[in-house]
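Every protein chain but one is kept in place in this view of the complex.
Right, chain A next:
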Amino acid sequence: MLQQAFDNMEQDCQQVFRTTLSALAEPLLPLTLPCLPAALPGLKPATSALLYTLIDQDVTLWAPALPAATLASLRFHCALRLADTPEQADFILLPAGSSLPPLSSLRAGSPEYPDRSTTILLEVEDFTPQQVEASGPGFASPRRFGATGLPPAFWTQWQANHARFPLGVDVLLISATQLAGLPRSTVVQEG
């Protein structure tokens, strides 16, 4: 069975896209998505909303094994194309509990086109605990942030990713209903 997407595809996608822009403008500040579709099998509702919004026939997605029903629904609603390897993908989807590919192996753009890089959609459990202190563009002052369910050594890998600025990958951290942006410009200090 295919899943129903948003009630009003155009308007809801635009609202989710606007929220995504805000999340990247104010990094690591969790924002609640304005509208949520029914969750795709194996994914959170907010992840489903982002996929419907961001995926179209012009981009490729890589994800560890997803249920066939999820792939069929995404093909129907967004004309999903899958990438063969994480290194080729425009978007990488990591459902909760999946392992993180080495960030340094992913497409980081080129000096001429730093935008030709991969964006990771990373599911986490929740945003409550405070693990790191973050600063950089978009922060009026350093802010504490944390997320449960992150892959091990994520923040260490992130520091290496930030060191490649202006190249590097961007991450969208996703809980059941919330979204926090983590662009490559964000400086993170553990502890």
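Quick notes on this structure:
Everything that follows uses one rule, which is that a contact is a pair of C-beta atoms (placed from the backbone, for glycine too) under 8 Å apart; a residue touches a chain by one contact, two chains touch by 3 or more; residues count from 1.
Operating definition for what follows: contacts and distances are computed from a predicted model.
Note on the omitted subunit: UniProt lists it as "Phosphonate C-P lyase system protein PhnG", one of the names in "Lipoprotein", "ABC transporter ATP-binding protein", "Cation:proton antiporter" or "Phosphonate C-P lyase system protein PhnG". In the complete complex, the residue from A:Q4, A:S110, A:Q130 or A:Q189 that touches the missing chain is A:Q4. Chain A residues in contact with the hidden partner, per the touch definition given at the top, are 1-2, 4-5, 9, 76-77.
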